[in-house]
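Here the structure is laid out as structure tokens; the discussion comes afterwards.
For this depiction, one protein chain was excluded, whereas all remaining protein chains were kept in their positions.
Chain naming follows the written order as A, B, C, D and E, and within any one chain the residues start at number 1.
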Amino acid sequence: MKLAIQINGHPASSMAATTAYQFIKAALRKDHQVILVFFYYDGVFSRLVPAHTEAETAAAVAPPDWAALVSEHGLDLVICSAAAERRGLAALSPAAASDLMRTATPVGTFRAGGLGQWVDACLRCDRFIVFAS
Amino acid sequence: MKLAIQINGHPASSMAATTAYQFIKAALRKDHQVILVFFYYDGVFSRLVPAHTEAETAAAVAPPDWAALVSEHGLDLVICSAAAERRGLAALSPAAASDLMRTATPVGTFRAGGLGQWVDACLRCDRFIVFAS
Amino acid sequence: MSASSRRFLFLVRHSPLAGARFRETLDMIFTVAAFDQWVTVLFLDDGVFQLVAPLGEHSASDLLWGPMLKAMDFYDIHEILVDEQSLRLRGLTASDLVIGAALVAPEHVRTLLGQHDRLVVC
Amino acid sequence: MSASSRRFLFLVRHSPLAGARFRETLDMIFTVAAFDQWVTVLFLDDGVFQLVAPLGEHSASDLLWGPMLKAMDFYDIHEILVDEQSLRLRGLTASDLVIGAALVAPEHVRTLLGQHDRLVVC
Amino acid sequence: MPVLHLLNHTPRGSESFARCLESMAEGDGLLLIEDAVYAALSGTPSAGELRAVAAARNRCFVLKSDLESRALSVRRLAEGFECVDFAGFVDLVAKYDASISWG
Partner (left out) sequence: MPVLHLLNHTPRGSESFARCLESMAEGDGLLLIEDAVYAALSGTPSAGELRAVAAARNRCFVLKSDLESRALSVRRLAEGFECVDFAGFVDLVAKYDASISWG
């Protein structure tokens, strides 16, 4: 089964990214194909990596490790660049470090893209699932 | 009248910052004193300046110009640094430009702070107003 | 329609001034239409506020997304529907709306879901 | 109390796993308590889910903020209150709660608001 | 101590509306801002509930600029609501002893 995933929720105020991440891992374990993970609306903030104290991480549900999914499964993680720019996040640039970010996702984890890629995946996939805010 | 203001809403998905900004301008016009504007919860994202096309800016409510309030009225705008770091925004650093941000607020507009300053203002003010998400 | 064509149903459920959200919803709808897909748009719950026509001293262009809403008539959108119950619960009628839209009953929402294969709540 | 002391009422209205929110609410409450101010905490609406005690195979430490909630008993919090109606609408009773808290009726919420001068909905 | 209650969401979008009305004591004020202004349109069930509140010696206000940014005319307001601009909002905050933002 070919899956296309859309993530709409802000990682700080919604569980959307966390749930989507667990769903994707389970789908891959069952040998389904995830042809696109598209970050839209406030989902584009998934690019920022929040700071957690150790106690918080232990108690809370573990945050998504997107970089691992990309390196291990070659997933295509696309952040809508128009949605990102409307929220003050620039298009992805090669430099990973930033004075405004506490920690940065490894370069190449996310790809800047647009709604064309989203529609294309919606047409090619067998199932389309939204993780709402 | 001494006012303390708290802003909780994300600037991309809530009107909290926009409403607070208009309220503050009206209060200053009436010679009230705004002793603190405290950004908490998702309000800390007010530091990111969203990109607007001209048409969007014309049609929508104008976004807050925090830098102007600081330069003209010497307001104290404090971003809770613990809340910012939990959301992947680092403590404020002197460098204003960033590869991850499309546009940056002028250096010195916001000050990194904590809940101690918030309580202090709550005790000193005559009225405390929250702008909710 | 080719084998890969899909029927998209957009369910607009949120009020207009919630940040960038509605603009981004319109972007999705127009992008799908540009790919020559079947597109139905259903306004329901607080989404019906998107369609309230300006009254009194205001003109259609004062409405935040008025011009874009009107463009939907010209795009290749299959149908624009409004949930009648959502309007009624908000004291609105069809004559309050800025664009022509067919009213549907709640039962019809059920049918609509089954007739589309890409369901997007906005 | 000094002239500048205030009575703070925190109204916790949201469910526990909504991101960093509850942790930040607790930070506010403990900071005010550290300043020796009068602090009342009222759980109502979906906020009562914060207090549901683990049952069955789970222990209190499995509850996301369980340890911090228990610490409220030791801090100088004036009162911890729970809206009885909010519990009832969610099929919960006082025996489901992880900390000792007095139940209040909706009328009492009105009275509480008038007795405090810093009202913070969380 | 009379309290100024602030609502900023549509009446059906959350539980805040009902909670706020239930929590108002005699002499309290209510100000509708942002999306909450829709609650004051004439003919809505919410406007009826709000009128009942007003009858209990509370005053109900609506922020004019939020009506305008939604292209709503003041003439669509149900009876019993008073329009205020931001200067009026500031005066209300000064007039009541405390404010509460229900979200």
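Just so it is clear, a residue touches a chain if its C-beta (ideal position, glycine included) is under 8 Å from a C-beta of that chain, and two chains touch if they have at least 3 such contacts.
Fair warning: this is a prediction, and the values are worked out from it, not measured in the lab.
**Q** Among the chains you can see, which ones touch the chain that has been omitted?
**A** A, C, D, E
**Q** Which parts of chain C face the unshown chain closely enough to count as touching?
**A** Against the missing chain, chain C presents residues 11, 13, 44-46, 106, 109-111, 113-119, 121.
**Q** Can you list, in ascending order, the chain D residues touching the missing chain?
**A** 15-18, 45-46, 49, 52-58, 62-64, 66, 89-92
**Q** Tell me which stretches of chain A touch the chain missing from the display.
**A** Touching the missing chain: residues 1, 3, 15-16, 19, 22-23, 25-27, 29-30, 32, 61, 126-133.
Heads up, the rule we're going with is that only the chains that are shown with their structure count from here on.
**Q** Work out the mean Cα position per chain and let me know which chain is farthest from chain B.
**A** With centres defined by C-alpha atoms, farthest from chain B sits C.
**Q** Distance from the CA centroid of chain D to that of chain E, rounded to the nearest Å?
**A** The separation of the two C-alpha centroids amounts to 27 Å.
**Q** Please work out the Cα centroid separation of chain B and chain C, and write it as a whole number of Å.
**A** Roughly 34 Å separates the two chain centres.
**Q** Would you please write down the residue numbers of chain B that are in contact with two or more other chains?
**A** 10, 12-13, 15, 41, 50, 61, 86-87, 128, 130, 132
**Q** At least two other chains touched by the same residue of chain C: list those residues.
**A** Answer for chain C, listing residues that touch two or more other chains: 17-18, 20-21, 23, 64.
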